[in-house]
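One structure follows; several queries about it will come next.
The other protein chains are all here in position, but one chain of the complex has been omitted.
So that you can tell them apart, the chains are marked A and B in the order they are listed, and the count of residues begins at 1 in each.
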């Protein structure tokens, strides 16, 4: 029995109307029927304009917010709901924090099918429960048809950084090692495969996942040695490495042969003329660690289900120009640049 | 990936590189133009120039259809897309291509024009069938490789009785450009002498290797038609080094697994029924070249957006500082352009060579910036 069945019924064959956002009974019904049961927890049940939560212990607070606009809303391996939960948990956790609480704001386009909205809310709830990070407060708004693309979700997260941990994008130093938690490009290819005018068949699923469990294991194994962690989402591994190189004022040299890419992802990239290094991920992270901690870190990551394919992919070096360079599997060298413009399939 | 990974083997590449080093005569020069952007991309992506000895110099040719499209035609497409009722379908590569005043299809789309990206010509036909109230125009560009797919789309639209599908034709012909480069290089003051050509891969699957016969017969230039994988390019370089050493000038085919002497006759026949050469067509960097572009035959005028919507092409000058033209002729290297990496980058391209990842400038920027200039490397 899904949590919704116990609550007042809303005819899910209908569509979202402007009244669902107008603050009247229809809005209350929408929240009661769809969001409350999907996301249920004690903090949300307080029913106030804010949630009041206890401070869990010593340390520093970490906070992050992110907007989710993905097309299509449902894709192989996930949907915008689970993505909005995973993405913000990850952004909080990459500081080394234990993620504690989430907020959710949903902007819905008039005419959006209620059944799809329920599916998204249920998916958010399932992801939040599985991660053990409750959505403690939320908001919905409805905008006129054409003013949004189905559903936009914005989530924010709070977490607690344990004392003694200090991760930051400017801490990479020459000699540090770069470790990647698994294969790249899965999310972006899963999205592209289901996009209109581009459809191709693939068994590739989005890697969307909450990484705080993996991160906790990494912190336990190599905490003081960890310099920084990032997740290579939009812009892919290439953008994230360039961010790190710029923020820390260093160069990075990576080994193409060490970077895990699933054969199907590589094939899809060939077909579309795009580079797997620039394709988005939603369940992977990069860690920069001092050499003394690299081995323990890798071992801990490989022992975790989300880090089984973790690999040492490169080394931080000195470079005034902050280039990210790659030694190709072919034996040459090249720059790994930011993605220019949007990722477009190309003919040439 | 079958027929792909086999041609990316680093160990085999080292063997080919050793053979090239052993056979290239240090006393002579081998200025080889790779006509195609596909080759330029492979050379940059795999760092092939690092494997070649100093006498062998690769000159990046104009074989990127995005790069050679003149500003006036982009402007015309942007104006066309801005008209009410028109849906312009385009390949993704063209979206960021700069027109006049740094305008682009991407900017036109942001301003409200109905511009849609398609992967295949048939996607554009499907849109026309699905949305009969829209006038769907396909922005057709490309060399002989890309023309047959456009022809298939027109046939499909014809068979389905679609009256709201047309193409804005910018298809161009490779041999005409190669001829212009050879004659131009011989005559022009800034032109470079070219000792041989790495010939097009996929263009040649359609037109066949015999299409380049004139290079050997009229101009005594050797040609090696090569695939787009790194081992293909290296093998073709070795074939050209051998031809030059032996004083031969023949049309050889390295990409023999897909290219025949006569090409794809079925595709050629379909294209010939629908298209005819234009007396002249402008190429960015090369200027107006006779018999170098295609247009629809009068019998297919109803599919010709230029006729249907009276598209006017106003010739527009390139950015005054942009060296795309000289780079496309092989007379300058990208890093010799004063805009390169300053105001012209892949994020904000001024010249067409910076847009497509196959453009000489974009390839150099994305993959080769850390490399010292060749001259410095040679003397080092």
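By our rule, contacts are C-beta pairs under 8 Å (C-beta built on N, C-alpha and C of every residue); 3 or more make two chains touch, one makes a residue touch a chain.
Throughout what follows, contacts and distances are computed from a predicted model.
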item	value
Listed names "Hydrogenase maturation factor HypC", "Inner-membrane translocator", "Xanthine dehydrogenase" or "ABC-2 type transport system permease protein", with the criterion being the UniProt name of the chain not displayed	"Hydrogenase maturation factor HypC"
Where the missing chain makes contact, among the chains that are shown	A, B
Omitted-chain contact residue, chosen from B:209, B:254, B:345 or B:366	B:254
Of B:87, B:104, B:146 or B:345, the one touching the omitted chain in the full complex	B:146
Contact partner of the left-out chain, one of B:154, B:225, B:251 or B:270	B:270
Hidden partner interface residues of chain A, rising order	200-203, 263-264, 266-268, 270-271, 273, 346-348
Missing-chain contacts mapped onto chain B	1-4, 6-7, 12, 14-16, 18-19, 21-22, 36-38, 63-66, 91, 119-123, 142-143, 145-146, 148-149, 152, 155, 200-203, 205-206, 228, 231, 235, 238, 254, 256-259, 264, 266-267, 270, 358
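We take it that only the chains that are shown with their structure count from here on.
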item	value
Centre-to-centre distance between chain B and chain A (centres being mean Cα positions), rounded to whole Å	38
Sites on chain A touched by chain B in the complex	197-198, 263, 266-267, 270, 272-273, 321, 323, 325, 328-335, 337-338, 340-342, 344-348
Chain A partner contacts - residues on chain B that touch it in the complex	1, 4, 8-10, 13-14, 37-38, 44-48, 50-51, 64-66, 91-93, 95-96, 106, 116-119, 123, 142, 146, 230, 345-347, 356-358, 362, 365-370
